[in-house]
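With one protein chain withheld, the remaining protein chains of the complex are depicted in position.
In this document, chain identifiers A and B correspond to the written order of the chains, with residue numbering beginning at 1 in each.
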Amino acid sequence: MSERLNELTAGALGKKIQAKEVSVKEALDATFAAIDEKEESVHAYITLNRDEAYKTADEVQKKIDSGELTSPLAGVPVAIKDNMCTEGLKTTCASKILYNFVPTFTSTAVENLENAGAIILGKTNMDEFAMGSTTETSAFGVTRNPRDITRVPGGSSGGSAAAVAADECAYALGSDTGGSIRQPAGYCGVVGLKPTYGTVSRYGLIAYGSSLDQIGPLTKDVTDTALILEAVSSYDKKDSTSVNRTDTDFTSALVNDVKGLKIGIPRDYFGDGLDPEVASAVKKAADDLKAAGAIVEEFDLSLVKYAIPTYYTIADAEASSNLERFDGIKYGYRAEDFTDLHDLYKKSRSEGFGPEVQRRIMLGSFVLSSGYYDAYYLKALKVKALIKKAFDEAFAKYDLILGPVAPTTAPELGKSLSDPIKMYLGDIYTISVNLAGLPGICLPCGRDSKGLPIGLQLIGDCFKESTLIRTAYTYEQLRGSF
Amino acid sequence: MANVISDETIEYVGILSKLKLDDAGKEQAKHDLEQMLDYIDQLGELDTDGVEPMTHVHPFSNCFREDVVTNGDDRENILKNAPEEKDNMFAVPRTFD
Partner (left out) sequence: MSKEYETVIGLEVHVELATKTKIFCGCSTAFGAEPNAHTCPVCTGMPGSLPVLNKQVVEYAMAVGLATNCDITRHCKFDRKNYFYPDNPQNYQISQLYLPICRNGYVEIETGKLSENQKNALKGKNGSEITENTEVKRKKVGIHEIHMEEDAGKLVHDDWGEVSLVDYNRSGVPLIEIVSEPDMRSAEEVIAYLEKLRMIIQYLGASDCKLQEGSMRADVNLSVRAVGSTEFGTRTEMKNLNSFTSITHAIEGERNRQIDILESGGKVIQETRRWDDTKFESYAMRSKEDAQDYRYFPDPDLLPVDIADEWIEKVKAAQPEFREAKIERYKQEYQIPDYDIELITSSKRMADIFEEASGICGQPKKVSNWLMVETMRLLKEKSMDPDQIRFSPANLAKLIELVDSKVINNSTAKEVFEVMFDNDTDPAKYVEEHGMKQENDEGAVKAICEKVIAENPQSVADYKGGKDKAIGFLVGQVMKAAKGKADPGTANKILKELLS
């Protein structure tokens, strides 16, 4: 065997397991061996699920042997971002305020994977409550980029992206509120997809910005992306914003053909602040697709510069409300001494939340407060409508939009948090996708002179994941192995 | 800086957010909030007169459940994570009305 089992894609490993070439336990052994070897330097996980994983592996193996489980994901080990509830398995959102929280139910997306026979390896590190772009705001230490451990893995799903890149899992789930799957996928050189809003149930996902949050896969190739997306997406009656889709047969979109596909490139995505090495790698990718028969055109999408202030107003407003439930009364961290109820609230929250989370809660509370609601929050909702309209117009002309996922490759550890606005600007290419509810995929399209991965982002119209998958799959063939 | 956050305002934001800020924390929070508001103020450049605020990105409505009891007694689970519990209830500092 030339390749170690933990290095296989989910699809390849699943096939070997179904063919009885490999047992579920062997797959787990290889993956945990990689975890044991690399965690000290990478720190992709907050919590490991070793004992339970082996127990589940036995049960799954039996079901595979009896023919009860035939899913290509049966027996394949997965890493779950630590903001998705897992019954009996600690779920912290990388926050001290949930340092000991053990959910009593499992999120729908994870349940869908479990039903397919997936084995949960553990819960991955992230920015606290998914607020951040570097995984440095975690209360449980930073995650390092496996491609260069002096650099961040991106965020907020940095642990998931790093675990995939380091072969510490076959694939992972992340969540994306403003780029939190796609940007770390770009920094770590893996594939990450944020589905159309409503495609994957949010039930059990601990909310950051409820109108923007979506769960999606981080994988080693585009084939896995289609496979995993197909498995996790479902219409869920427990999530009112879940959409009843009938077109979730995403694996059938794995077709090597982009002839006649109309691709739009926003000029505004290639302005100031974009690293020239990133720009040329992304343009090269566009040229490759053009050579394969796609029609590539530049167009104006000037409104995107307003996406960041719009996003932070809406996401922080929702977050300020979503995070009110963490008050030291029903679960999680409670301060040790307090004089009365309000002191208990304030101390538990100030000691339990990190600085970035507190910053966003305060901004969110402020923009909703009396006298400021119209000027900030309502204004942002109106700009959101304009941004959505601009994308609608773009998709009237193009099948998809192509651009970079981030202005630079992965920054060095410890360099980002001191200037929040500069950090927020890094999300310029990903954020508008969440505001408009669109699907977006990021896959590697080269390396810079330091050897760091460069991410290519493809954005589709709502419910057009198939177009993204087809294009990404085609590009992946053109690009060759990464 | 266009936005100036007063001591009273940051105090008020602390009450709304239920966060305790020491003096250094207050100064930092004032600075951060001023900087963010200045940044957000660029939305003022856009004319949004007559634009309908968009709360939901999809035009869907009417998601209902039927009025049927589906949950049983789940007390043990509900109280499992409680920092303090008494008589199957969550305990909080003595509170009136």
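Basically, a contact is a pair of C-beta atoms (placed from the backbone, for glycine too) under 8 Å apart; a residue touches a chain by one contact, two chains touch by 3 or more.
It should be emphasised that the depicted structure is a prediction, and the values quoted were computed from it without experimental measurement.
A.B. asks: Touching the hidden chain in the complete assembly: which of A:L5, A:L48, A:V76 or A:L205 does that?
C.D. replies: A:L205
A.B. asks: Of A:N115, A:S321 or A:T408, which residue touches the hidden chain?
C.D. replies: Of the candidates A:N115, A:S321 or A:T408, A:S321 is in touch with the missing chain.
A.B. asks: Any idea which of A:A27, A:L98 or A:L443 touches the chain not displayed?
C.D. replies: A:L98
A.B. asks: If the hidden chain were put back, which residues of chain B would touch it?
C.D. replies: On the side of chain B, residues 12, 15-16, 18, 55-56, 60-71, 73-75, 78-79, 84, 86-97 touch the unshown chain.
A.B. asks: With the missing chain put back, which residues of chain A would touch it? List them for me.
C.D. replies: Chain A touches the chain not shown through residues 84-85, 91, 93, 98, 101, 103-105, 107, 202-207, 209-211, 237-241, 317-318, 320-321, 324-327, 329-331, 341-342, 345, 365, 368-370, 373, 377.
One rule holds in what follows: only the chains that are shown with their structure count from here on.
A.B. asks: Find the geometric centre of each of chain A and chain B from their Cα atoms only, then give the gap between the two centres in Å, rounded to an integer.
C.D. replies: 23
A.B. asks: Can you name the residues of chain A that touch chain B in the complex?
C.D. replies: Contact set of chain A toward chain B: 100-102, 104, 197-198, 211, 237, 240-241, 243, 306, 308-310, 312-313, 320, 324, 327-334, 338, 340-347, 349-350, 353, 358-359, 361-363, 365-367, 369, 376, 378-386, 388, 420-421, 435-437, 462.
A.B. asks: Would you mind writing out the residues of chain B in touch with chain A in their complex?
C.D. replies: Residue list for chain B touching chain A: 12-14, 16-21, 29, 32-33, 35-37, 39-46, 48, 51-58, 60, 63, 65, 74, 77-78, 80-84, 90, 92-93, 95.
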